[in-house]
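Encoded as structure tokens, here's the structure I'll be asking about.
What you see is the complex with one protein chain gone and the rest in place.
In this document, chain identifiers A and B correspond to the written order of the chains, with residue numbering beginning at 1 in each.
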Amino acid sequence: MKSANKKAPYFFISPAIILLLVFSILPIFIALFISFTDLSLAGLADWSRVNFIGIDNYKNILADPIFIKAAGNTIYYVVIGVPLVVIISLGLAILINVGDGRFFSFMRLVFYSPSITNIVAVSVVWTFLYNPNIAIGLFNQILDLVGIAPVSWLLDPAVAKLSLIILALWRGTGINMLIFLAALQGIPPEYYEAAELDGASKWNQLRYITVPMLKFSIFFVSVTTIIGWLQFFEEPFVMTEGGPLNSTTSISLFLYRNGFQLNEFGYAAAGSLILFVVIIIITLFQLRGQLKNNENEM
Amino acid sequence: MKKWHKKTALGALTLASAGLLMACSGGSNESEDSASSDSVTFWYMGDGNEHIQPILDDFTEETGITVDIQSIPWSSSHDKLLTAVASGDGPDVVQMGTTWMAEFVDAGALQDISSYVESEDSLKTENFFEGSVATTKFDDAYYGVPWYTETRALYYRTDLLEEVGYSEAPKDWEELEDAAIKLSKRGDDMYGFQVESNDPSFAFMFARQNGSELFDEDGKPVFNEAPFVETVDYLNTFMQNGSSPKQDLGLDISQTFGGDGIVPMFISGPWMINSINDSTTDIEGKWATALLPAGSENNLSNTGGANLAVFNGTENEENAVALIEFLSRPENQLAFFENSNSLPAATVAWEDEALLDPIIATFGEQLENSEAMPLIPEFERISASYLEDWEEIYLGGADIQDKMDELNAETENLLQ
Partner (left out) sequence: MNSYKKAQKRNKVIVGVILIIGGIIAVTPFIWMMLSSFKTNAEIVSMESGLLPKEWTFQNFIDLFEKMNFGVYLKNTLIITAFSFGGMFLNAMAGYGFAKYRFKGRNSLFIMILATMMIPGQVTMIPVYLILNNLGLTNTLAGIVLPGLVGAYGIFLFRQFMSTISDELLEAARLDGASEFYIFTRIIIPLSKPILAVQGILTFIAGWNSFMWPLIIANDEKYYTLSVGLQLLQGQYGNNYALQMAGATFMVVPIIIIFLTFQKYILQGFNVSGLK
């Protein structure tokens, strides 16, 4: 890497960097500024009506019982949802990678289809599926067939979170499956051929070839999935609006409600910066773990 | 060699689209800036093509002013308006939901048009329902003209009520409760009356019927006093005795109201007339609308709808007012009613035979007895808190007085 032109890297990265600076980094600083004010709709129209209120927004939001509840829900989503997404999408990718005929490439589309289904359609269909009435809700009809009492999918505070996780799993595995598939295609087939000759079982091939070769993909998918679930929004927004009893309200939904429905921009900005910092800390921990892992191997 | 070409094709494609971006984004800037003196821009919530374009064509024919209409989906209209306020770059005329008037007037987004309201014949306040005019007036100035209005009335299945001994709709709260209980005894998964748990104004409307002022003369909330607390208790009895469904049934109106009538009574606005007609086939002539059952004091309903307002900062005030004036004429309000089923805010329009159908006429009658929710910017926030408390009451079994004390304290805090 010695002979490369010194300017070349900047040529390659600058368009993206400039766009990100203007449309992502700068807005973060503006949001930081907003979080120390009482900016509301009136303030947007007339900046003289904006007051600096120091860290009041931060103090209030950390004492807001609904924010605390939303934070708890979000942790729940991450802890349950992330491992499921990673395991299921990896499992699907491995299964689909077994063959290369038409059937298997068709399956790729099948499992990807939920990700491209429009959210409006999703909410209509799943509201039907989750309907508690045995005459209507497909899930309860199935449970009824095997003799299980109907479940209040979206109405019982304890169950509603899980119902949303199931929905999000359904929507979210497709893209991660594709990433795993792309990575699986990159593993040289000679590795498996050699292992096969040595008489290694499928399980051992999976354990000692596939998973280590996919280490980066797994890391990448976990990081992005954690970030995605920390910002969990669309599913509760369209399915439950955060209810019942705020049991499905995520932090993002809480912020949306305060910011865009109630015009409390300062308050919402403070909340989103807290979320932002949390996400950064978690990701840094993961990065560190990943780096350590790599060092150990060398 | 051939293979190499194929591989580069993908790269070339992306390059080409990058080039296209440069080309097109350069070109698009020119086509704007057409705010000439004989046009006016108008933001309409919903799809303007069907509803209002024909009326605007008439306007253009009469005045020579062209109208650039922009349809905005209801679900995102608040966001769209926020950004318009932030940039000061809005339309000339905007349709403004009555519940949003307070916050946008407070933000200075709308222009004071009192002088026109006083001088132009068709804009005079006596032309419109009092409840609607009230939503345009802030601190003795007018910031809009009522366009269409809505109010809530009771929808009920005449055949099913007949079966439980009601040849007419329930007249007061007691009858409503009694009829609901009887109807819910028809079988499992059958209910009598829908207590709305997602409509933020539902309980406030009932509380006014029970004599609650919601806010006293000093603007202090009175949610923890008897009239309001009793109302919440009354609504909760429907939930607890099973005469109202505790959750969204996830059913279409054709199941809840049509067919067996799982929920044969509910309170809603005029827009439900169309939904019922469109999605049910089996209950024609078996349902009706009625005035709201009266509480201990009155049967005051909740006025909604939308006003037409001039966006602050417009350089096109004359044309904007001309458009509003045109849309406010009773004949155009009627035309709009025919296209969109939005009820005219002009009282004269109600003499037209199109509005004499008893199902619709009920709403005209109810409008005489209807007021908007408190017109303060914080009301949306307050009613959202109420819904949370309400959920904890009917689902979580929380104490009503405790919750209302909390709501009251929270509201006082908010209003300071």
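In the analysis below, contacts are C-beta pairs under 8 Å (C-beta built on N, C-alpha and C of every residue); 3 or more make two chains touch, one makes a residue touch a chain.
None of the values given here were measured: they were computed from a predicted structure.
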**Report entry** Omitted-chain contact residue, chosen from A:I55, A:V79 or A:I116
**Finding:** A:I116
Requested in this report: Looking beyond the chains shown, say which of A:I175, A:L214, A:M239 or A:L262 touches the absent one.
Outcome: A:I175
**Report entry** Touch with the omitted chain, as defined above, among A:I55, A:V79 or A:V125
**Finding:** A:V125
Report summary line: Absent-chain interface residues of subunit B come out as 4, 7-8, 10-11, 13-15, 17-21, 24-25, 28-29, 32, 41, 45-47, 49-50, 68-76, 79-80, 82-83, 86-87, 89, 91, 252-255, 275, 278-279, 281
Query raised in the report: Considering the entire assembly, which residues of subunit A contact the chain that has been omitted?
Result: 1, 3-6, 8-13, 15-17, 19-20, 22-28, 30-31, 34, 44, 92, 95-96, 98-100, 103-105, 107-118, 120-122, 124-126, 129, 135-136, 170, 175, 178-179, 181-182, 185-186, 188, 202, 216, 220, 224, 227, 231, 233, 251-252, 255-256, 259-260, 265, 268-269, 272-273, 275-276, 279-280, 283
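Keep this in mind: only the chains that are shown with their structure count from here on.
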Query raised in the report: Whole-Å distance, subunit A centre to subunit B centre, using C-alpha means?
Result: 35
**Report entry** Of subunit A, residues touching subunit B in the complex
**Finding:** 40-42, 44-46, 66, 127-128, 130-133, 136-137, 152, 154-155, 241, 243-246, 257, 260-263
Query raised in the report: Taking the complex as given, what residues does subunit B use to touch subunit A?
Result: 78-79, 82, 85-86, 88, 103-104, 106-109, 189, 198, 246-247, 249-251, 312, 377, 380-381, 384, 388, 391-392, 395-396
